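For this view, one protein chain was removed and the others were kept in their places.
This part shows subunit A:
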């Protein structure tokens, strides 16, 4: 019978909690970046956003 596989790295409850908080912070940061790039693009384009062949 094969040996039972090692469990690998087992996170403590505190480590799981901190990882979750880091993930949320990273997601929020990425979301803010998306919004900032969108706003920058719109402001740079200005009125020219409508000035194109239809």
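The rule is short, and it goes like this: a contact is a pair of C-beta atoms (placed from the backbone, for glycine too) under 8 Å apart; a residue touches a chain by one contact, two chains touch by 3 or more; residues count from 1.
As a convention for this text, contacts and distances are computed from a predicted model.
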Undisplayed chain, where the name is taken from the UniProt record, one of "Universal stress protein family protein", "Oligopeptide/dipeptide ABC transporter, ATPase subunit", "Chemotaxis protein CheA" or "Protoheme IX farnesyltransferase" | "Protoheme IX farnesyltransferase"
Which residues does subunit A use to touch the chain missing from this display?
-> 9, 11, 14-15, 18-19, 21-22, 25, 36, 39-40, 43-44
